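Could you have a look at this structure, given as structure tokens, before my questions?
A single protein chain has been removed from this complex, and every other one stays in its place.
Labels for the chains are A and B, by order of writing; each one numbers its residues from 1.
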Amino acid sequence: MLLSTAACGWGSPSSSSSSDALTIFTTSATYEGKLDGWTGKLVKDKTGLSIDVVPSVVGGTDRFQTRLTTGNLGDIIILKSRDALEDAIKAGAVEDLSGVSSKLDNAFRFTDAIDRVKQIDDGKVYGLPMGVTNEHKATGVDPKTVPSMRYDYYKELGSPEIHDFWDYKDVAKDMVAAHPKTEEGNNFYGLSLFSEWDKTNISQIAGIGTLMGLASGDGINNYSFIAIDPLNKKTVRLLDEDSYYMQGLQWANDFYREGLLDPDSATQTWESYLKKAQNGQSAIWLLGYMGNYNFNPTHTDMTAQKKGYERIPFETLNYAESTSTFGSGWYYCVSSKSKNKEGAYKFLNWIYSDEGAWELTNGPEGMLWKMNDQKQPVLTELGKKDYEQAVPEEYGGGKIGDNYAKRVNGPTLSGVIEQYGYPAGTNEWPESMKENQTELDKEWSDDHEGALNMKEYMLSNDQVHTYEVKNVPAVTWSDTDSVVASQVGDVIKQYSWKMVYAKDDAEFNSLKEEMISKAKNLGLDKLVATEEKTAQAFFDAQ
Amino acid sequence: MTSMTTTRHIHDNDIALNRAAKPQGAKKGFLRHKQVNRNPMDQMSLGEKVFNVCNTIFMLFFAFITFYPFYYILINSISDNQVASKESILFLPKGIHFQNYIDVLQLPGIFSAAMVSLARTILGTALTVFCCAFLGFMMTQQKMAHRKFIYRFFVATMYVNAGIIPGYILYNYLGLLDNFLVYILPGAVSAFNIVLVKTYIESSIPASLQEAAEIDGAGTLTVFFKIALPLMGPILATLAIFTAVGQWNSFMDTVIYVSSEKLQTLQYVLYRYLSQAEAMANIMSDGGNVDEQSLATAVTPQSVKLTITMVTVLPIFIFYPFMQKYFTKGITIGAVKG
Partner (left out) sequence: MKKQLPAFLAHRWRLVYLVLPFVLFVFVFHYLPILGWYFAFVDFQPGVAPWQMPFAGLKWFTSIISSPEQINTIIRVMKNTLGLSFLGLLTSVFPLIFAVLLYELRSNKLRRLVQTLSTAPHFVSWVLVYSLVFAFISVDNGVVNNLLMQWGVIDTPINFLLDSNHMWLKMTVLGVWKSLGWSAIMYLAAINGIDQELYEAASIDGASRFQRAIHVTIPGLMPTFFVLILMNIANIINTGMDQYFVFSNAMNKDAIEVLDLYVYNIGISDGNFSFATVISILKTVVSLILLFTVNKASRIVRGESIF
């Protein structure tokens, strides 16, 4: 009796039934609800559609697999990997778009990327790759992993020469010796880390490799237990006796043994880590942006006095950057159960257009940006304000920060956008980079050959080497192998942290031996072999 | 409250007890209580006095440490967000403001979420309490054929676990996905509650009452409604508070079975914010394209999360005393009942 009421109960369909609404199910954002504010108005004006965003992960639970059993995934699905795409194809949850290429010409113009998707299943296009471009070119964005340090302290020490990565520690040590407390009276540590984002190792330590010409992925496949050297076609095993990762652990352990490591490193949450970044409590940040993007904007009085964080390069820095025409490995798909497929095509075609990709990031011309006489994009007065600044009602209201990237996080195009001649990100516009410089930035720039950011400096000093991503097959691990991989990763993660907190060499080394033997007993060698084979396929294609 | 002037202290309490006794509808027995003249205060030995003082101190201490997190959440939610994001506020709020509460109460959909939460709490609690009270009572009926088997059939459900996906597929067939009924139906028959009710009836309600009624010609249902139910006050209150709080706090069912915004609950909104940092971490480690500049603002400030926690918990504390009186009546008033 109860069941019959249930069957005709007051539910509502998950796919938007009206012709001017779309539901986006996304695995890449945490926002949920209507896309409102200026972004919502922009989409409505350009496509006549209103968008609802449903995140996949809520309360620590990923709903993708569950929803896939019934195909209850809205109208547009954003998928985070090729594995997810293949699962969705098997479940019949996503629409083949090859028949409607004329309605999606803006997306289909990226032929490399589309051709690669066609290889999955016999010429069918089940998903549109994100982050696509047609040219191979390094970006102008600072690499995340180039460290930032207190620049004024660095200059106080007489701008000591940093030959290789390991020299950072001595500089950090001298900084802490001179400034045991910050200006606001907080403890000042040599190095602060946190563990929340770790997967199969201490991610910040593994990230050091990117400054030594190594990469954790070839643009198609990602590696957990090896790193590749794409320029020299070599691989490095993370758990080798003297690998850069082991040295990195030793490096962090040195901080600990000399009392320079933030003791909360292994236990603090992302939030307390962020708090420390905003307080400027570490001499060096391995994720460089933790310094200049968190401390500097909240301490404008200090940056005006040339105090704050800046990226500091080292002499042998060698950053390997991939350039890809295949996209980022994330996909836009149209749900096969969508009741508004036409709307979905219309929306996708617009966001893949130059105008759509540009305006979703920066809003319509006149709002945050305008073109100057030299056809260069420059920021308006509003555009120079921070993310919390309100946007006038005529554009739809909301805050500047309520943009598409934050709420849906699906950048369609990467690199230079033809119609505008520049990439969409304001941090790659020379004019706005110049205008946004603080006194501190100007000083850094003067000391670094007039470069406007770290990347520019690295490019002019031949410290960036690009390599092209090749059309190699995506390697999927068997389910049992992925269970083993997470077990091995768990061991590496745990022992790495223990090693960082080791009291002496003896303890460090015995933990290291234990880590290696445990990982091997669980099946590390097989995983490494698989990854090395995958890497070899990539090298062969180069 | 832990005054050492014991006599004065006790006198106050006596009045408090008497005053509290009145609204309980216990007047008729009140005189009898006096007649029995069991005034424990007069007979209190030294040992009992010491015990009283120690017990009171211990209870106050325990109340303090259990209440502190709540206080912590409160002071952090009303302190200046800038200050709260930089230092830990542990004892007194700094730069008091209520903007967080204004912001949270203006979140889109928060009112409708509160209404859904309220509806599921009221309807779900009523249904569960009724089903479990009835089944708990039925399980005490020794005459029932295969009673033991049926009881075990219910109890085993506490431990039988099939995982999320089979349940999801089942609810899909039953039309329960994206349906309000998914909040109140699955938990309607709770083995744990049935066990509690059965135990309570067996230890507190004399079987002789039922036998007497049956001799007068009352059927099983009459016995349940007219005799058992009225005597089950404390256990029904317990079930009600457990179920109501469970309903109010539940969010996993919304996460998994509901996509419609109209059916979102308050807890769901809260957890979306609470777990945001974790979700961000997942996206980052999956190689998601996260704008570093907006990273700091992409995660909701702790103070806002704490405010939402306050907003979801406060209604429980407002409603609580209404149920509480059924199970904390205490010795003096309890003694009147006999």
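The definition used in the following text is that a residue touches a chain if its C-beta (ideal position, glycine included) is under 8 Å from a C-beta of that chain, and two chains touch if they have at least 3 such contacts.
Quantities reported herein were computed from a predicted structural model and do not represent experimental measurements.
**Q** Among B:F67, B:F98 or B:F111, single out the residue that touches the unshown chain.
**A** Residue touching the absent chain, from the options given: B:F67.
**Q** Pick out which of B:I78, B:L135 or B:L266 touches the chain that's been left out of the picture.
**A** Within the whole complex, the residue contacting the unshown chain is B:L135.
**Q** Among the options B:I169, B:A213 or B:L229, which residue touches the chain absent from this view?
**A** B:I169
**Q** For chain A, which positions touch the chain that isn't shown here?
**A** Touch set of chain A with respect to the missing chain: 1-3, 60, 62, 64-66, 68-71, 87-88, 90-93, 186-187, 195, 262-264, 266-269, 271-272, 276, 281, 479-480, 482-483, 486-487, 490, 493-498, 501, 518, 521-523.
**Q** So that we can see where the missing chain sits, which residues of chain B does it touch?
**A** 1, 10, 12-13, 16-17, 20, 36, 38, 40, 45, 47-48, 51-52, 55-56, 58-60, 62-67, 69-70, 72-73, 87-88, 90, 131, 135, 138, 141, 143-148, 150-163, 165-167, 169-170, 174, 185-186, 188-189, 192, 195-196, 199-200, 202-204, 220-221, 233-235, 237-238, 241-242, 245, 249, 274-275, 302, 305-306, 309, 313, 316-317, 320-321, 324, 326-338
Here is the rule we use: only the chains that are shown with their structure count from here on.
**Q** Per the centroid of Cα atoms for each chain, what is the distance between chain A and chain B, given in Å?
**A** 42
**Q** Please give the residue numbers of chain B that touch chain A in the complex, ascending.
**A** Residues 85-86, 108-109, 164-165, 168-169, 172, 174-181, 185, 188, 251-252, 255-256, 259-263, 268, 271-272, 274-299, 302.
**Q** Could you list, by residue number, the parts of chain A that touch chain B in their complex?
**A** Residues 2-3, 5-14, 23, 27-30, 32-34, 36, 52, 54-55, 57-63, 65-66, 69-70, 72, 74, 80-81, 130-131, 144, 184, 196-199, 203, 217, 222, 269-271, 274-275, 277-279, 289, 293-294, 328-330, 387-388, 401, 403, 405-406, 409, 411, 427.
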